[in-house]
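Note that this complex is displayed minus one protein chain, with the remaining chains in position.
Up next, chain A:
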Amino acid sequence: MNPRHDLDDPNKKCVLLLADNNIDSEDDVPEYYEDYPPLPPFASRDLPDGYELRLQEYRRAWSRCLERVQSLVRALHNPVVEAVCSDVRTAHAAKHNLPGLPFPELPVVAVSAPGGGGSVISDVVASLRHPEQSEGPACIVSNLYPAECPNLMAAMKSIITSFVDRTDEHDDETQGISYPPSVRRKANTSLATYDMNLLKAWYTALVERNEHRHTLVLVMHSFEQFDSTVVEGVFSICSQFLPDLPLVFLLAMSAPSPSGFLRAAFPRRTLQLLRVHTHVAPLGTEIVENIVEEIFFSLEWTPNIMLDSGILKFIAEFSGRHTTSLDALTSVLQLTHLRHVEEPFALFMHDSLLGCASAEEAYEKLQDNSAAAFADALQERFDSPSDDPADVLAAVDEARVDLAAAAEQMRLAYRVLRLLQDFMSSYGYRPSPFTNEDGTEEPRLSFMARVVEGKVSRDVQHLVRMVSKLRRDQLDTLLEKLYKFFYDLEPPQLRHAESESREFIVQCRTKLPPPPEQAKGDAHTNGSAKAAVAEAATDLAEWLSTYLSPRVESLDDYVLSEAWTTGSSPFPSELLNPAPRPAIVHALLHPHAVLASHDLLFGPSPDAEPAEEGERPAIWDLPDTSILLHRYMEAPKKVNVYDWYESFAQVLETQRERARAKAKEEEEKSKPRGKAAKRGGKSPAKARKKQKQDEEEHVEEEGEGNAEDVDDEEWQTELQARFIRALHELDYMGFVKHAGRKADHIVKTIYDVYE
């Protein structure tokens, strides 16, 4: 249907306006649509269906990683969720009602999960609705959103109807609660739907049916967005019905200090009515560090790809500077996974089957002509001269196993290093040579980044030196910790593999002399005891040095490592944190540069004009809007619109002359050709420009001869039209502020722009 008809339809709230409404068949698709490539880069050494196959690999890897993130986050939030649930359940317990209180208080449980931690509240709600056996009967939970509460009456109405409109049919929510059947209420002669007495009557019926006083929980989502006067009214009304209706308000907030927010937003008169319990979900860089550590440096869980230092540094920077929200971290990890599968060899992430069902098919596929480039590139990575696909794929398998083993050893070394660092900090020693001057520790993410880069030899040396100087009791504690670490290793095969380490530690412990209080000796035995401690410490230090050093090498040196590590290029932070405004200004000021880089990114298009390196196109060569913006940038704070038009017209005049000269030249050079022969520019701007040029030619042709005046008049009209259109485009993009008093001026909204 034509959108114009849609616009006339008063019942339609939303109309989709297609950029080009007249695309009916495939033939009509404008050519610039093809700018978006069917294949990403690296196409030269890719399998024909490599892109789709790698996306499948991505899905597999990412869903596994996401599951891990979610389970970690859940484990992190679990204590808070449990505390909140217990607060809600016991909100009306006798323990809160001390005798002598002037009036019952309305229980309010405020949960703050800054940084978009909506999962805390959903976990709480789920746990309240479906409690474990031991936790007692379910609560009746209703949700309230800011949009439902523009005023007090609407708020009361949504609160009350959210409870009384329940029926037993909602199986997932009933949880053994039998709701009173809905009865027909007369609109006029029964209680209004915003009358709390209605809820009271319903609750009385509910208690009679179930013989239990279920707690009524009201979850107020994004509590900060509620109108505070409405909430005040709701609180004061609900508190008057308190002993009869066991209401509990659960406030889902994002303010870091819930009680601080409540005190700032509500007067004491309202706070007096409430009994506030506050909970804050854990937050901060430490949480981000923990999660990254538990995903990529955990011994129990093996990640599909290993992060490189660039991404770890980006996470450290982004979480410290912008947001510590877990959603942002998840996005970073997802983008990392997505970017990783751009690499053709990422196809080997999980196996070497190339998307086939069996190894034989994979061999055939690799021998296929279409896979020749891929096979060649793959073969080049190995030293083996054999071009038998079975050999090549076996080598890939071997590389995968090698890298996985190396990565596991690296994680093990990381854990040992962390154990040593923690041990040193617990005694007040510097855990790392990179500790800042002011005593703050280096962020753990930076340390992780150095570990994957293989640049921790200084750390190892530092720790080893510290270990060699430990006292007897400290050494004993450290050995005990190390033994416990190696003894508790998961999975069992790893524990098994590390039996030598355990043996060494046991030996080392036996070498230690007995503690001084047991040793009753003279100076001589004391001296020999000291020497024995020093010897044991040196032994341990040497062992640690030889144990750690080979394990903290960079993984990049392994064959085909790009299939399982993310490479060291920086994270595409523009995707997560773009700067739209400067990008628009830049694109308008330098449209050709943007088009050229677009071509560069998305493959060369056959008839693209070669980008002139370092050479700026003349201003008359730009689209109208760009010309106008260039002139705008040169103006002072206010722009006189007439002057602006004049300067614009001048440029267009040049443009027209150039076009005429060019046309003449061409006319002389060759025979005249069809008007639309050169049509087919790549971008809409270009297409439009060419179209304009054609029109100009058209105008010219018509105008040539003796009708100069008519031509001039038409040209003036065209100039004005083009000016107005460009002006409105700028206005639409927010570059124009209308000056109130000076009607012929506009105010600039951007000033100095770095070019």
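Here is the rule we use: a residue touches a chain if its C-beta (ideal position, glycine included) is under 8 Å from a C-beta of that chain, and two chains touch if they have at least 3 such contacts; residues count from 1.
What we mean here is this: contacts and distances are computed from a predicted model.
A.B. asks: Given that one chain of this complex has been left out, which of "Exosome complex component RRP41", "RNA polymerase II transcription factor B subunit 3", "Armadillo repeat-containing protein 8" or "Origin recognition complex subunit 5" is its protein name according to UniProt?
C.D. replies: Not shown, but named in UniProt as "Origin recognition complex subunit 5".
A.B. asks: Which residue among A:105, A:294, A:498 or A:539 touches the omitted chain?
C.D. replies: Checking the options A:105, A:294, A:498 or A:539, the one contacting the hidden chain is A:105.
A.B. asks: Of the listed residues A:122, A:197 or A:720, which contacts the missing chain in the full complex?
C.D. replies: A:197
A.B. asks: Can you tell me which of A:60, A:74, A:581 or A:742 touches the chain that was removed from the display?
C.D. replies: A:581
A.B. asks: Residue by residue, what part of chain A touches the chain that was omitted?
C.D. replies: 93-103, 105, 114, 152-153, 180, 183-186, 188-192, 194-198, 201-202, 204-205, 222, 224-225, 233, 236-237, 240, 254-257, 259-261, 263-265, 268, 271-272, 274-278, 280, 283-284, 313, 317, 319-324, 577-582, 754
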